[in-house]
Structures are given as C-alpha cells and as structure tokens.
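Other chains of the complex are left out, but the ones given are in their true place.
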Amino acid sequence: MTAKQNPLVVGLDITGTFIFAIEGALAGIQANLDLLGVLVLGFSTALVGGIIRDVLIGAVPPNALRDWRYTTLAISGGALTFICYHLVVEVPRIALLSLDAAGLAIFAVAGTEKSLDLGISPLIATMMGTITAVGGGMVRDVLLAHIPSVLRTDIYATAALFGSIILVLLRKLGVRPKPAAFFGFLGCFSLRMVAIHLHWHLPSMPPVLG
Amino acid sequence: MTAKQNPLVVGLDITGTFIFAIEGALAGIQANLDLLGVLVLGFSTALVGGIIRDVLIGAVPPNALRDWRYTTLAISGGALTFICYHLVVEVPRIALLSLDAAGLAIFAVAGTEKSLDLGISPLIATMMGTITAVGGGMVRDVLLAHIPSVLRTDIYATAALFGSIILVLLRKLGVRPKPAAFFGFLGCFSLRMVAIHLHWHLPSMPPVLG
C-alpha cells in the first residue's frame, strides 16, 4: 500500500505544507472564523489536496494523516498565523504571492513525483500533481461558500499542470528525479510569477463561431 | 481491484461522459469562469460521479483516471462547448433536457452495472448507480456555490434511482445484462421526460399532522 517515502517528496511536502497552512489560516481569519475554523482552513488548504490524491491513488490512510508531522506542521502554521495576524498582514502582497507560487510549484512536483513512485501512468500523474497543488485551495474556497478562485482567475492551476508536465517529460527523457523535480518546480513557479506580473489570463469570453 | 471492463459499461460510460461534459461546460460559461474553470466543470460533471462511486467501492485508482480516454473525452466535450458556445445556446431547451435525461439514465445504468460486477450487494448497487448519475452534477453545483439543483427540483435523482432499481430487479429475475440495462435505461429516461412534461414535483411542503 505505502511505498517507502522518497526523501525528495518529504522535504518538498513539508515546506509546501507550512506555506499553504499560513494562507488558509489567513483566509479563515478574513472570513471571521473562530480559532478552530482558522486551524481547519489552514489544515484543509495545506493537506486536503494531498489527501484527495492519496485516496484517488489508493494510498490510504493518506500520508498526511499517517505521519503526525504533517498534521502538527499544518496546525502550527495556522496557529502562528492566528497569533501573529497583525504582522502577517503587513507582509507585502507580492511576497505572499511569491510564497504561494512556491507552494504551488512544490505541491505540483511532490504530487507528480509520488504518483510516479506508485506506478501511476504519466498522464494521470500530471493530473494528480495538479490536484495536490490546487485541491486544498478549492476545498478552502468551498468551505467559505465561494466559487473556487482557481476556476476563474488567471494562470494558476495551469501553472501547476505545466510544472507537472515538465517533470514527467524530463523523467521520460531519462533525466534523474532531482533535476527533473527542480525544472518542474522552476517551470511552474516561473509561469505563475510571469502571469502575475503581466496580468495574463485564460480566455473567458467564448469566441463567436460560424 | 479492477475487474475486466464490461464492454456494455464502457460503451454507455463514454456516451454519458460526453453529454455531461457539455452540460458542465455550459454551466461554467454561464458563471463567467475562464477556460480552465469551464474545463474543470465539464470534467467534474462528467466524471466525478463515477470517481466517487469507484472510491466508495474500493476500485482505485478510479477508472475515469486510469483510462486516458475518459479524461480526453471530458476535456474535448468541454473545449468544444467553449469554442461553439454560440451554437450550443441555440439548441432548443427541450433537446438539452432530453440529452441530459439520456446521460442521467446511462450513468445510472452503468454505475449500477459496474457495482454488481464487483460483487456489491443489490441495495448498495442502486445507490451507487444513483450517485454515479447525480454526483457529478452535485459537485458542479457546489463548485458554483449553489445548493445542488438535484436537491430541490422535481424528479431527477428519483428517476436515476428508479432506473437502477429496475435493472437490479430484472437481474434478480434472471434477465440477461443487456436487456436489463436497456429496461433500466428506459425506466429512468421515461420517468424523467414524463416528469418534465407534466411538471411533476416531489412534495416540499410538509403536511400538517396530528
């Protein structure tokens, strides 16, 4: 059921978990949730993407639940954000967006890598990477009774998918896991940051045809 | 884990997937989502019902993710709808409702059939058929931050349940899979169409008692 943990996946997962827990907690505070709600939103944003991935690929109980460090980390990130809220909100918006892009890229790469490790086909591995990266944020938005922002704003899930595809293609070409993961990360992170700076959007007005 | 695919299930699933992807994409366009959001809504409406079923009956990774044709089909249906939106909206409402009823009946039958194939008990198989048929649409509505329409409009999930029960009863009586699936389809489709034409509703005002 559970492959021996790849240390690359573990290291990436831990960093991404902390970043996303902070973001989820921020969203919870801004929606006036109480402490528990804030912690649940931090936990969901950080870990539910990976939990969905693990349930879909049959790796249950999901790693985020089996390994107490993930839970502890997500809850610490949320609690820290709650306590230091007035400091966190003074962080410039571009720094938060950059951290978020890093978390996105990390989770896309870690989710793809884990799926490949378990023998999942490359096409599905890229989808699993994307779900790992954006699933937690979608659940956070659903819990806040919003349309998930990933469904209507610029290049976000697209960047995660792009990074996952780079990783898979490089692995197919015989590149070793660490450099492949690095370029996957770089691809996702760069596309996301460029899209933010240049205000790139996916089309949303359907073209008239015929 | 994964039974050899029943060709009847595969054929039905493919048709239903395409119909539901179009519908989901339409809902996404009408909610002003961008291209990715439209594709995700098409994918969710078409495939998430079956994915939930597969997770619940332990057939992971779900077939919709393991077989690249489903993903390709759902995404093509969504993309086509996006590109040809101005044509699709001119399709008369009754044609869309009929297609939707056909998709509903197909998924109810395919979901029930697959559960029976995996040795699930008949009672649960009818529930799995119903979830397959309406689960994708419910997730679509949740993503759009709506109360799922299936919970408050007329005879919809009821028709799916009805078709599933017909299939299970006929199989119990010794009818062979293909005719049983046909009559299950017919039962669901007919009930849904009659309910639309006659404006049948389930009761929603609670009767006064005592």
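Order of writing sets the chain letters: A and B. Residues in each chain are counted from 1.
The working rule: a contact is a pair of C-beta atoms (placed from the backbone, for glycine too) under 8 Å apart; a residue touches a chain by one contact, two chains touch by 3 or more.
Because the structure is a prediction, the values reported are computed rather than measured.
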Copies of the one sequence in the complete structure-file complex, 2 being shown, number 3
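Here is the rule we use: only the chains that are shown with their structure count from here on.
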Note to self: chain A rotates onto chain B (CA fit) by an angle, in degrees and to the nearest 5, of 120
Per the C-alpha centroid definition, the whole-Å distance linking chain A and chain B comes out as 29
Chain A contacts chain B in the complex at 55-58, 120-121, 123-124, 127, 138, 142, 145-148, 150-154, 157-158, 201-204, 206-210
Listed in rising order, chain B residues that touch chain A in their complex are 1, 28-29, 31-37, 40-41, 51, 55, 60-62, 65-66, 68, 71, 82-87, 142-145
